[in-house]
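As you look at this complex, bear in mind that one protein chain is not there, while each of the others sits in place.
For reference, chains read A and B in written order, and residue numbers begin at 1 within each chain.
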Amino acid sequence: MGSKTSFDFDSNIDTALNDGQLRKNLRNAMDILVEKRRAIFPDSDQLQQLRAAGNAIKRRALKKLPQLLEQLEAKCTANGIHVHWAEDTSQANHIILEIMRRHEASAVVKGKSMVSEEMHLNRFLEAHGLEGVETDLGEFIIQLNHETPSHIIVPAIHKNKDEVAAIFHEKLTGTPYTEDVEELTAIARRTLRERFADAKVGLSGVNFAIAETGTLLLVENEGNGRMCTTVPDVHVAVMGLEKVVEKLSDVPPLLRLLTGSATGQLITTYINMISSPRKADEKDGPKEVHLVILDNGRSSILADPQLRQTLLCIRCGTCLNHCPVYVRIGGHAYGHVYPGPIGKILTPQMEGLEKAGVLATASSLCGACGEVCPVKIPIPDLIRRLRYESYDQEAAAVVDGGGYKKNFAETMVWKGWELANRSPLLNELGTRVAGAMGNHLPKVGPLKQWTSVRTAPRIARKSLHQRLRDEGVNHE
Amino acid sequence: MNSQLSNQTARQRILARLHASGTEQTDVPDAPLPSEISLAGDAKIERLAALMSAIRAEVYIVESDSWQDKLKQLARKRGWKRVLYGPQGPIGPEIESAWPADADDLPKLVAYTQPVESFKSELFQNIDVGITSTRGGVAETGAIALWPTPAEPRLLSLVPPVHVAVLDADTIYNSMTEMMAAERWTDGMPTNALFISGPSKTADIEFTLVFGVHGPKELIVLIRN
Partner (left out) sequence: MQRKVSPDPSNKVYFFATCLIDAVYPDAGMAAVNLLRSQGVEILFPPDQSCCGQPAFNSGFIQQARTVARKQIHVFSKPYPIVVPSGSCAGMMKHHYPELFAGTKEEAAARDFASRIFDLFEYLATVLNVRLDDRGAPTTVTWHSSCHALREMNVVQYAKALIGQLSKVTLVELERETECCGFGGTFAIKQAAISAAMVKDKVDDIRRSGASTLLAGDCGCLMNIAGAMAHGQLAIDGKHLAEFLWERTNGQ
């Protein structure tokens, strides 16, 4: 493992694997999400056609990205929305801070936004004496418990209702202990309604920004997103720059893919499309709307034709739900905002391989993520690519920290492997030596890891090569 | 201003990197969309009603000229006290005409005519039901479309615990795509456009479905046929 790895992945994994409750919660939840997705896409041919269309729409958007962002900016500006650009999360945070200060706001009510998590906005605001109030029920629960989301769609999925009951009872003064989910939800509603009514500034993410019309589109079930974008005087939307799509007509197929893949819904409760602040004769809605367009490494990711596909992501989370690794270790083990398969390819590119390249080792390359991705991101191929970049023997790495894992021992192992597998004599010799040793291979290194839960493979006395040669097989 | 300057710098630098990325030189083949559903009038109503009911919306098909009777029946049965509406909206006059001023078994009609700033506490604390018209419906996914207006503001369909939406059967489209194209939405989007498919809901705790987490706990759709 690289010494500069920014978190202790091994220890996180061990903790998660030994947490029986967590594993049970995750397995139950992922089973439900997988089944719901399966049920909402009953026709496999149609799903494949839809995925191909989704892929093409997002690829077209990436092809035209600079032009679409400029068009979005022009349209939004014409509609009265203030557009800000941020190269990194610090700039984005400061833009929000400045808006809040200008409006003398002490708190911002937040709809669910992964980009705001990426910005660590709540921590930033707290450091400036301000408060970010999470209002999505799942986000609200984990914020009370000073945690971060463990899943990009269902952030508190690692908690069961007993745990939520305990959190509410402990952290919300005067709340009696109850495991009744209706009652717990009602408590959250009461608590947060006051915050909505009082807030001067509301914040949201953006699911799709439509360049053609200058529209910010948000998808949700709870209505907290509508609250955050309608009740306060000011609405600030933050988006990663890859969220822009070209046309309004691009949206319905993407929505179908997003809601179907994320939660197995034909449509969410609310599709909220915002194209301007409150107009002169309108009675409600924010008087100011701001859009913050965040880069934070995305433009670098765009520069590589293969890695660029990372930016097709519509953040549905279905790759997490189908991942045999995620279901066993949960989101927190990944140590970063974006967990699961998408996190394995996104995080090392954003943070650099030295800090986060180890994430790419946590995949058996089973391909389940790539199979279900609604926009056909070839996640296993990109994981392989990042592994290649990590060793980078050809000095061709494009990802920051490329070659960080390059080491003599491992290189020699693979060079030896290469030599053995391209020279028949060596190959044969190796197999013969191993065969002669049979069960007496020393259990060190990799074999030690292997045999902690498995018996060692038994090398045959006679290889297939030998057996077929002995019987005189034809080889032309 | 300093922040404006840094915003300009960020903008230029980001766009420069995007242009330099080579993304604009890629080939993207077109991929055809799966064919849209195409239903007859009644089938559209049925599909919309079935899908929305399945996610706990209450859907009633009512006569166009006596739809208010259903509204009043619901109001009496559920004991609504204060119903918010937009007097200048498309259904405002129809509601008023059906609401005898002296009927003490009907809820009081409250008009949403002032800016929310002077109306917020009333809106949040003292209203049982918000009534709106709709712009149309979508059969494919089961949803109603709203374009809130000065006469029927945005919070009318969000803050009260019950949202009653009045939908004309002949404005139900097959799909979102069909609706957006037929009504030429790209010619000018409103401040806020919404698709709503049911009452507010959450499943964030153990996937237990609970309604009314933030928005209305009940959505009642009256389809005027």
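Everything that follows uses one rule, which is that a residue touches a chain if its C-beta (ideal position, glycine included) is under 8 Å from a C-beta of that chain, and two chains touch if they have at least 3 such contacts.
Note that the structure is predicted; figures quoted are calculated from it, not measured.
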item	value
Neighbouring displayed chains - absent chain, whole complex	A
Contact residue for the chain not shown (choose from A:Leu217, A:Ile329, A:Ile345 or A:Leu382)	A:Ile329
Chain not shown: contacting residue from A:Lys24, A:Lys171, A:Arg190 or A:Lys462	A:Lys462
Which of A:Val206, A:Val292 or A:Ala362 contacts the chain that the document leaves out	A:Ala362
Residues from chain A at the interface with the omitted partner, ascending	10, 13-14, 17, 324-325, 328-329, 361-368, 370-371, 384, 386-391, 393-394, 405, 414-415, 417-418, 420-422, 424, 427, 431, 434-435, 446, 449-460, 462-465, 467-469, 473-476
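As a convention for this text, only the chains that are shown with their structure count from here on.
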item	value
Rounded Å distance between chain A and chain B, as computed from the means of their C-alpha atoms	30
In the complex, chain B residues that touch chain A	3, 6-7, 10-11, 13-15, 17-24, 26, 28-34, 51, 55, 112-116, 119-121, 124, 138, 140-143, 149-150, 153-155, 158, 175-177, 180-181, 185-186, 189-208, 210, 212-216
For the chain A and chain B complex, residues of the former touching the latter	25, 28-29, 32, 46, 49-50, 52-53, 55-56, 59-60, 62-67, 69-70, 79, 84-87, 91, 94-95, 98, 135-138, 141, 154-157, 159-161, 164, 181-182, 184-185, 188-189, 192-193, 196-197, 212-215, 221-224, 226-227, 230-231, 241, 247-249, 251-253, 255-256, 263, 266-279, 281-285, 293, 295, 299-300, 302-303, 305, 308
